[in-house]
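The complex is shown incomplete by one protein chain, all other protein chains being positioned as in the whole.
This part shows subunit A:
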């Protein structure tokens, strides 16, 4: 069964069709890149999948079940996690609490356990803290666990956002420009990191990225959007030589150098 099936998805803001007839199927364990010029509608697709926007038309099925129209928190609880293009951490909280906060729907004590700090509360807090620390360790952030998220370096904030997304125990991870603003060495690390978490947590990944080095390297398939529509699909090699894609990025008459 495909992890994600999007059929004829459209989203209009007034007269502007931000996403138009978008269809995409993701199979278990794939890494697919979503690329396109600025304003092509890539982030809108993410916002539609995660429930921040309601689709104007079309369907989104996750693991065979319709999810379009559900509120974001329910979609998250079903197993879709994301990061944001403009990092959205819980900035005033510690690194550890950024991760622990999103364990919330899977906490196994109730309100009164919390108020009275029962043994069940203590045991569950210990379990959650351990799991959060394991995630931080996997992303090499464990030594910063007690720092404020706002005080982390940019690259660390990007990794913390991924750690937080993984804490929701997703099957599908949506990464919105994870390597934005990074230098080539940092991009290489990010590529390794994404491969590592994909294997370790058995993820399917959909990735928006502008760094061509990264998508060419990482993705098995690419989907190219422009003006809200898919203009090309294929392997990185096919896309690299596709004249329609070159035109979208560089204008008419461009050729591969």
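Here are some notes:
To be clear about the criterion, a residue touches a chain if its C-beta (ideal position, glycine included) is under 8 Å from a C-beta of that chain, and two chains touch if they have at least 3 such contacts; residues count from 1.
The definition used in the following text is that contacts and distances are computed from a predicted model.
The UniProt record for the undisplayed chain lists the protein name "Amino acid/amide ABC transporter membrane protein 2, HAAT family", from the options "Alkylphosphonate utilization protein PhnK", "CopA family copper-resistance protein", "Peptide/nickel transport system permease protein" or "Amino acid/amide ABC transporter membrane protein 2, HAAT family". Of the listed residues A:130, A:151 or A:235, the one in contact with the hidden chain in the full complex is A:130. Residue A:52 is the one among A:12, A:52, A:216 or A:231 that touches the chain missing from this view. By the touch criterion stated above, the residues of subunit A touching the omitted chain are 50-52, 71-73, 76-77, 81-82, 84, 88-93, 96-97, 100-105, 107, 109, 111, 114-117, 119, 121, 125-131, 133-134, 142-143, 145-146, 164-165, 168.
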